[in-house]
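Since the structure comes first, as C-alpha cells, the remarks are kept for the end.
A protein chain is absent from this complex, but the other protein chains hold their places.
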Amino acid sequence: MTETALLYMVVGVVLFGMGLFALVAYPHLLRKILAMNVMGTGTFMVFIAIAHNGDNQPIDPIPHALVITGIVVAVCSTGLALALASQVQALTGQPRIDGSEREE
Amino acid sequence: MIVTPNRMMPSRKRRKLRDENYIDDDVKLTPARRVILAMVAVLTVVLVMAVFAVPDDVVRLTQLTEDRLPESGVSNTVTAVLINFRGYDTFLEVSVLLLSIIGVWSVARRARVPVKVPNTPVLRVFVRLLMPLMVIVAGYLLWIGSDVPGGAFQGGAVLGGMGVLWIAAAVDDPGSRERRLLRPLLIVGMAFFLGAGALAIVVGGSMMQYPEGEAKTWILIIESAATFSIGATLVMLFLGGQPGGSSREDGKKS
Partner (left out) sequence: MIFDTTVWMSLVILLPLAAAITAFLLPRHALAIGLTSSGLIVLSVIALTISLVDGGAARDQMGGWGAPLGIDLVADGLSAVMLLMTAAVGLAITIYAKGYFPARDAHKRAFFWPLWLFLWGSLNALFLSGDIFNLFVTLELLGLSAVALTALVGKPTAVRAAMRYLLVGLAGSMMYLLGVAFVYAGYGALDIAQLRMLVADGPPLYAAATLMTVGLMMKGALFPLHFWLPPAHANAAAPVSALLSALVVKAPFYIMLRLWMDVLYPLADTAAPQVLSALGIAAILWGSIQALRQPKFKLLVAYSTVAQLGYLFLLIPALLADSRPQVLGAIVSFMVAHAAAKAAAFLSAGNILHATGDEQIASFTGLLRTLPLTVTTFALAGLSLVALPPSGGFIAKWLLLDRALANGDWWLVVVIIAGGLLAAGYVMRVLGPTFRERETKPTNARAVPRSMALSAFGLSVLAIILGFMGVYLLDLLAIEPVSMMVGGG
C-alpha cells in the first residue's frame, strides 16, 4: 500500500472508532446520528484509500463507486433517523431513548 | 450560546446553569463510558494493525475496468462502474432513496419549513438569479458525467440544493397542482431504472444488460430521470415530511 493510502486508512479506522464510541456511549439522539455519520465517513475514507494506486496512477474505480453508493445510503438513513428522532422528541419531549420503555 | 458555569460565578447561579445544561452530564466520562471507550479503543488498535498488514501485491480491479471501459458506453471509469458494470447496486441505491421518503412520510407529521430566513429583497432577487443557473449546472454535471467525475447523483445534489434554497427563501408556495406532481417526480428515477432493467431482460439479455452499442442512450435516459428523483428526494428529506399532507392524527386520505 502506498504511504498516502496507509495514512488515509488509519485515519479512516480511527474516525470509525470515534464514531462507534459516540454512537454507543452518548444518549442524545442527534449526537448518535452525527456519530453514525462519522463512522460512515471513516469507512468511506478507508475505501478511497484502497483505490489509490500511486500518485498520478489511474485509480481503482470500484471503491469510488462503492463510496458514492454508500454516501447516498447514509444520507437516506440519516434522513429517516432525523425524522424518527424528531418524532421521538414530539411524542416524549426528550431527544433521547434511554431508560426502559419495555411495554406500553 | 452555552454558558458554562465557572468558579467566578456566584454558587446559586452556577447551580442553575449546571441544571439547565444537561449537555454537560451527557459528555461526562462515567465508569460505564470508560469501559466502552476501552473496548472501542482496543478494536480500533486491532483494526489499525490489520491495516498495516494488508499485503502490497493484491490484484484489484483497476486493470479490468480500464480494459472493458469501451464496452460501457461512457469514458469515465467510475461512471462506468456505477451505471453499467455495477448498475444493479445503483438501482438498489435509487430504491433506498424512494424508500427513505416513504419511511419519513409514514413516520413524521406534516412537513415544516425548518429554516426561517428573513425575506429581504436581496435574498429574493439573488435566489431568483441563482435558481436557473443551478438547473444549468445540474444538467451540465449530469451530461459530463460520462467523461469526467459527475453524473446523476452530483446533478441531483445540486438540484436538491436549489430546492432547499427555494423553500428557505420562500420564493413560491407550491400550489396543489405542483403537489400532485410530487409523487411521480419522486418515483420516476427508480421506475425508469426498473423499467430499463426489465426491458433488458425482454430484449434478450439479463437484467440491466443494455443492448450492444446503445448503452450510452439508455444510460442517459435513466440518469436524467434519476437526477430529478434524487433532487426531489433530497428536498423532501430536508422538509422531513409530506408537504401539505395529512398529519398522522387526521386519518383522512393522504
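A and B are the chain letters, set down in written order, and residue numbers restart from 1 in every chain.
By definition in this document, a residue touches a chain if its C-beta (ideal position, glycine included) is under 8 Å from a C-beta of that chain, and two chains touch if they have at least 3 such contacts.
Source: prediction; values computed, not measured.
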Touching residue (missing chain; options B:49, B:133 or B:148): B:49
Contact residue for the chain not shown (choose from B:98, B:152, B:222 or B:236): B:98
Positions on chain A where the hidden chain makes contact: 9, 13, 16, 19-20, 23-24, 29, 32-33, 36, 39-40, 42-43, 46-47, 50, 62-63, 66, 69-70, 73, 76-77, 80-81, 84-85, 87-88, 91-92, 97, 101-104
Chain B residues touching the omitted chain (full complex): 43, 46-47, 49-51, 53-55, 58-61, 64-65, 68, 84-89, 92-93, 95-96, 98-100, 102-103, 105-107, 183-184, 186-187, 190-191, 194, 197-198, 201, 205-210, 246, 248, 250-254
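The criterion applied here is as follows: only the chains that are shown with their structure count from here on.
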Inter-chain centre distance, chain A versus chain B - centres from mean C-alpha coordinates, in Å: 14
Contacting residues of chain A [partner chain B, same complex]: 1, 6, 9-10, 13-14, 16-17, 20-21, 24-28, 31, 46, 50, 53, 58-62, 64-66, 68-69, 72-73, 75-77, 79-80, 82-84, 86-87, 90
Chain A-touching residues of chain B, taken from the complex the two chains share: 23, 26-27, 32-33, 36-37, 40-41, 43-44, 47-48, 51-52, 54, 56, 60-62, 65-66, 77-78, 80-82, 86, 89-90, 93, 96-97, 99-101, 103-104, 107-109, 153, 230, 233-234, 237, 240-241
